[in-house]
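Presented below is the structure to which this report refers.
In this view, the complex is presented without one of its protein chains, the others remaining in place.
Chain naming follows the written order as A and B, and within any one chain the residues start at number 1.
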Amino acid sequence: MAAISREEVAHLARLSRLAVTEEELDTFAGQLDVILQAVAQVGEVAAADIPPTSHSVPLTNVLREDVVVPGLTPQEALSGAPDAEEQRFRVPRILDEDVAS
Amino acid sequence: MTTTLPAYDEVVARYEPVIGLETHVELGTNTKMFCGCPTDFGGEPNTRVCPVCLGLPGSLPVANKAAIEATIRIGLALNCSIAEWCRFARKNYFYPDMPKDFQISQYDEPLCFGGYLDVEVNGELVRIGIERVHLEEDTGKTLHVGGATGRIHGATESLVDYNRAGIPLVEIVTKPVPGTGALAPEVARAYVTELRDVIRSLGVSDVRMEEGSLRCDVNTSLNLPGEEWGTRTETKNVNSLRSVERAVRSEIIRQASVLDAGGRITQETRHFHEDTGDTTPGRSKETATDYRYFPEPDLVPLAPDTAWVAELKAALPELPRLHRRRLQEQWGLSDADMQSVLNAGAVELIEATIAAGATPAGARKWWLGELSRRANEAGVELADVGATPAQVAELQGLVDAGKLNDKLARTVLEGVLAGEGSPTQIMTNRNLEVVSDTGALTAAVDEAIAANPDIADKIRSGKVAAAGALVGAVMKTTRGQADAKTVRELILERLGAA
Partner (left out) sequence: MTDLTRMTATEIAGLVASGETSAVEVTRAHLDRIAAVDDRVNAFLHVDSEGALAAAAEVDARRAAGEELGPLAGVPIAVKDVLTTKGVPTTVGSKILEGWRPPYDSTIVQRLRAAGTVMLGKTNMDEFAMGSSTEYSAYGPTHNPWDLSRIPGGSGGGSSAALAAYEAPLAIGSDTGGSIRQPGAVTGTVGAKPTYGGTSRYGLVAFSSSLDTPGPCARNVLDAALLHEAIGGHDPRDSTSIPQPVPDVVAAARRGATGDLSGVKLGIVTEFAAEGVEPGVTAAFRESVDTLAKLGAEIVEVSCPHFTYALPAYYLIAPSEASSNLARFDGVRFGLRVGDDGNRSLEEVMSLTREAGFGAEVKRRIMIGTYALSSGYYDAYYGQAQKVRTLITRDFTAAFERVDALISPTTPFVAFPLGARTADPYQMYLADLFTIPTNLYGGPGISVPCGLSEGLPVGLQVMAPTMADDRMYRVAAALESVVGTFTPPAL
């Protein structure tokens, strides 16, 4: 049976902020299924008691001193902005309310 | 709403509230959490940004040592355990005020965990369990344009300023607090107040709720006695200590009215409104957001060694509650008196004034009396009223030495506030010292007697009370620089009424 349904792919696309087309959904559903079936092989490995590796470097406590360093000018900061107003980045009206910190 | 709400007392008689608080504190470090940009408040939009806090492609975070230490100190002050090893995690969600569209935070490995904070409510100690204290980054500020009063609804566009993005934010989460009954709102307020004082005493943040450097979310639920805890709501946008109390109260009442009507509480985020004092539901999401947390690969783990933590612990100041206790005893104040000192925000000032040589009573008299009045008039903090503890101590010293009476002292204080110099200087310059030489006084007294023969006769005939009028006359001629008591004695003596 398939590892992932067309509906799940549509949901993933929404979560990923991708306005995929219907045709894409068909193609992706098939392709993601093949990929997920293949990568699911990791499940064959008995690793219950194995610690996960998130970083390959054996470093801890890499910290910087609390000293100000020059950053960008507002012009530089906004230089790549698709749209700006009043020295701020302009975006279209927002639907979602902040999920907040 | 048309349905009339039940009365609070009546509600808490039937329901048991459970509260929980989630507090965010902006640290007062020089630089942001993961870059060297300054954190100073205000400033033109997007003037405190760099590739890192703008989330530009290719940029990488490096953690601020001072922020880590501040968080550990907060954890220690809240009796938490400090993780021997923990990682930052990415909290993934799309929002324009978050430059990377994920927030660097901590998930299941907080830096500090399992502590408590004791708070006093009506002289009773309540122990609030601390679930966790973790570190994360703040978001930018979004300006909603076109809608009503900067609200997001009805806005046609939004403008984003990333000056605040990346400022270190400490999140402090309590364990659920049951069993406080009718006191729940006051307990909530007392907790946030105490937490604010603790953090202020650590000097790691200015913890100003109005400036947003201290933000509070309040969780509330109700259950019937003997039943399990009810569904909780999370009230956001609670921006003052008073609001903390009001938010809990109004949410308790609201939930009770829902339950009484046979309804069920939906787990949701609600927004508190300062003006009306009630809460309204936030945009309820049918499916809970999945933040897809995972360990931040761009930051290596934190592993504070015991020596480091011990060093930080040794440097902790005395906790505000204990400090206040000690001062109250030293100053011999009743709980009520101590409370008025606290309300006036005069603790440190009185401490310093006493240190400068004044008596506790003397120091308190000036700061809570004349100076508080002046501060209120000028609408400034007591500390900024314009007199230093040293000056106040010197002033009180002159009074104690009999060189100034209260009236003269207040005149001198005016000079101090006007910046004319030290109390002693002002006293001499303005020639305000009490006249103690009796020769000069006797002359003034005789003068007054001669000028008011009828009053003098009354006194001679035993109507001693009439002496007041002559005293007034003498004080007038000596421009208030005489000591009223001495003057009275002299008068009675001269008129043989002594």
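Keep in mind that, in the parts below, contacts are C-beta pairs under 8 Å (C-beta built on N, C-alpha and C of every residue); 3 or more make two chains touch, one makes a residue touch a chain.
Quick caveat: nothing in here was measured; it's all calculated off a predicted structure.
J.: So which bits of chain B touch the chain we can't see?
T.: 51, 54-63, 90, 92, 94, 96, 99-102, 156, 158, 160, 290, 292-294, 297-300
J.: Touching the hidden chain in the full complex, which residues of chain A are there? Just list them.
T.: Here the touching residues of chain A are 4, 8-9, 12-21, 24, 27-28, 31-32, 34-36, 38-45, 47, 50-57, 59, 62, 64, 72, 76-77, 79-83, 89, 91-96.
Here is the rule we go by: only the chains that are shown with their structure count from here on.
J.: In angstrom, rounded to a whole number, how far apart do the mean CA points of chain A and chain B lie?
T.: The mean C-alpha positions of chain A and chain B differ by 41 Å.
J.: Where on chain B is chain A touching in the complex?
T.: Interface residues on chain B, with respect to chain A: 24, 29-31, 35-38, 44-51, 53-54, 56, 62-68, 85, 87, 93-97, 103, 105, 136, 138-139, 142-144, 146, 152, 155-162, 169, 171, 217, 236, 282-283, 289-290, 294-295, 297, 299-304.
J.: Could you pull out which chain A residues touch chain B in their complex?
T.: Listed in rising order, the residues of chain A that touch chain B are 15, 17, 54-55, 57, 59-74, 77-78, 80, 85-94, 96-101.
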